[in-house]
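Data first, discussion second: the structure below is written as structure tokens.
Every protein chain except one is present and positioned as in the full complex.
First chain written, first letter: the chains are A, B and C, and each begins at residue 1.
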Amino acid sequence: MNYRTDLAIERKEMLDEDGKMPNLTEGIIMKKIDYGDDITVTRIEITDPIGEVKMEKPMGNYITIEAEGILEEADGIKDKVEKVVAQELKELIKFHYYLNVLVAGLGNPMVTPDALGPSTASKIKVTNHLFELFRADGDDEMSRVSCIMPGVTATTGMETAEIIKKTSELVKPEVIIVIDSLAARNIERVSTTIQITDTGISPGAGMGNNRTGINEETMGIKVIAIGVPTVIDATTIIRDALIENIESIEKVEKYIEEYDRQMIVTSTDIDMLIKDFSDIIANGINKTLHPGIYS
Amino acid sequence: MNYRTDLAIERKEMLDEDGKMPNLTEGIIMKKIDYGDDITVTRIEITDPIGEVKMEKPMGNYITIEAEGILEEADGIKDKVEKVVAQELKELIKFHYYLNVLVAGLGNPMVTPDALGPSTASKIKVTNHLFELFRADGDDEMSRVSCIMPGVTATTGMETAEIIKKTSELVKPEVIIVIDSLAARNIERVSTTIQITDTGISPGAGMGNNRTGINEETMGIKVIAIGVPTVIDATTIIRDALIENIESIEKVEKYIEEYDRQMIVTSTDIDMLIKDFSDIIANGINKTLHPGIYS
Amino acid sequence: MNYRTDLAIERKEMLDEDGKMPNLTEGIIMKKIDYGDDITVTRIEITDPIGEVKMEKPMGNYITIEAEGILEEADGIKDKVEKVVAQELKELIKFHYYLNVLVAGLGNPMVTPDALGPSTASKIKVTNHLFELFRADGDDEMSRVSCIMPGVTATTGMETAEIIKKTSELVKPEVIIVIDSLAARNIERVSTTIQITDTGISPGAGMGNNRTGINEETMGIKVIAIGVPTVIDATTIIRDALIENIESIEKVEKYIEEYDRQMIVTSTDIDMLIKDFSDIIANGINKTLHPGIYS
Partner (left out) sequence: MNYRTDLAIERKEMLDEDGKMPNLTEGIIMKKIDYGDDITVTRIEITDPIGEVKMEKPMGNYITIEAEGILEEADGIKDKVEKVVAQELKELIKFHYYLNVLVAGLGNPMVTPDALGPSTASKIKVTNHLFELFRADGDDEMSRVSCIMPGVTATTGMETAEIIKKTSELVKPEVIIVIDSLAARNIERVSTTIQITDTGISPGAGMGNNRTGINEETMGIKVIAIGVPTVIDATTIIRDALIENIESIEKVEKYIEEYDRQMIVTSTDIDMLIKDFSDIIANGINKTLHPGIYS
């Protein structure tokens, strides 16, 4: 059953359901960390091509942060999750005197469930021009950070991956951080989950805006992607309904295959979700890149 | 089969499919007008309680404007549809020297598929303060127009109907025009259809923000509602899928009944749709209310 | 010299400059509090009509919070100022089980220097509908809060004061909190100062949108106004220039008096200012009204 999801943790759950994974240790390493306060982190590493095939995702690290109560603004929960984001991100990006980073907020700011990237990008502390101004080659307290909102192909006419690559030529970063909306299988994931990965953005992820991947292979440098599920594919809720009511899996899959509507399913409080999660991710990034300013 | 739709024309289509309507003339009058240029208008009048029960909609007039090619920006199509909106609206609101109108743009401006109302309202030519300033009791070229964006209960804490009623007490209009996003059954309707009705807004229409109706009964004066389908209920696409694959209608309806996710289905180019349709409706209203300025 | 300012502290400074105030204790009481971390609070009380005439402001309390480094995002400064806002606000609004508050975000969200009110309002935790839903008469942890963005007369056609009064009839609050952009005399004030007052909003304050005051007299209940200077009157920078270059004050004042351009002066980083100060004020209000949730 080929549910669409951009989350490694959901792909892993599907494998477990299917019982397709006889040997857990072959190609996939998984570790859970309890941060307390209803915050859990699951680190999944896909270590070889067998893991890739099983997980239908490229080799690399996938960190899933799960937290309850963010939209309800439970006491201090946003502060706590920000700190976890920073802590996990620091494992992938080590701050040093010369650290130079390009942040790219993907998606269409005019379509609410696709606005996570631009909304987060607008809250990033950008410093590249200050380094230029003061002719500084580095700093002990903050990184050299540039930021771009490349828009979507429907409004730019261009491939997002190509715009980022060209921008990257300008500022020559050591690492690119891309932020994007993701698609989940399970509606419960929307508003509780953040995924951080060093494998970048896969083609067709999220709202399906990008045809080309944004990763180390296409960019030529390390790409860290941070995403939050904001949409569910229409075929996901249809498949769920069919499976519960029809015995023939083949019949279900045939119907899904022929289903060709370009539609997205999202929650009605998506505006709050985008606001809260862009705050959390931007603050997590700011703490990671500018440890002397945001402590 | 109880598909959710805010469009009278779709309810009528479902009746026809079901063959439930033995006598067309009883309670429902329907008339099609061809405006040329791929623009069709269907006027449906529900004339008595039998029609109400059949159509599951209150008695009154429902005008459906259907046009092809709006998102593709076919040559001059927006101008043409604007004129049809004005022409049909003029049947319901007659301009005169003392005409005093309150326009209310319903919905959440921060959630794209719900932003039709606020987006349209922001393009309305507002004049009430000018009449106050010049102490004019009326005008031959323009109406006295006030405008409000009442927001949604989740962000105001209040019922939208009550905010509009209170505002209406301030400016004492002869008629209220409310603009809102609607829910359709058929995805094809999204981006091709405008509905104008003198029955106002039903409770739970569109994104389901409002619990109370906004109509002549609750407001005490005539209420014209203008809407565009921007969302499909999640249960609609599920029901469609189940019906095609399961024989037992009862089983389908039972599944739907128990389905309790608060989700909306919309198209990925919803930003363009909101922009184009708010232009069209605002211009149609401006032409109707200010015939001496917008000709 | 009649500089335009909405800040009591600037009016007091002008009095001191002019030496017009022979007896400090008559009608005006002033007290400075050092909160540390470069945060100063000045509490001014105008106690009688003599103070009113001197200060050209109505009797009541004016609390000025001054802080350095907010736009530069100095470490933790926003958190600290939020706490001071909450602490001072709690002196004016005492939380209790039945506390019922209407928050009104004044100004035009589409004009950046006027967007403080709507921007803050969008970050307020609104609860009135939850109290309705659960039929609660009060709560130990949170207040009953409603929220409105009444817009500006140019886009609504109505007086803002009247919209707020009508809305207030709906929810019957104990106190109204209005947030608005203010005009300062001194450009340095922009981005460093917050004023809290129990005298409400004066006619013509800020961008000059409102002709009617929003205060206890017009609303019938207590009105707390929170403002941040975001604009300088064009005549202020002109007067400053003339005074430094011309001896005759009369000539200066005559020129200013005849100057009739409708213009505003603001800073080029006004977008950051609105973002940061709306965060601070919204969090300060949330802490005050919902002490069990935001601690």
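Side notes on the structure shown:
By definition in this document, contacts are C-beta pairs under 8 Å (C-beta built on N, C-alpha and C of every residue); 3 or more make two chains touch, one makes a residue touch a chain.
It should be emphasised that the depicted structure is a prediction, and the values quoted were computed from it without experimental measurement.
In the complete complex, the residue from A:30, A:71 or A:171 that touches the missing chain is A:171. Within the entire complex, the positions of chain B that touch the omitted partner chain are 73-76, 125, 293-295. Those residues of chain A that touch the chain absent from the view are 110, 122, 126-130, 144-149, 151, 153-158, 162-163, 166-167, 169-171. One chain is missing from the display, and on chain C it is touched by residues 108, 110-112, 154, 187, 207-208, 232, 234, 237-238, 241-242, 244-246, 251-252, 255, 259, 261-271.
By our rule, only the chains that are shown with their structure count from here on.
Both chain A and chain C derive from one sequence, and where they touch, over half of the residue numbers involved are common to the two copies. Each chain gets one centre point, the mean of its Cα atoms, and the points for chain A and chain C are 40 Å apart.
Here the CA centre of chain A is 37 Å from the CA centre of chain B. Residue positions of chain A touching 2 or more other chains: there are none.
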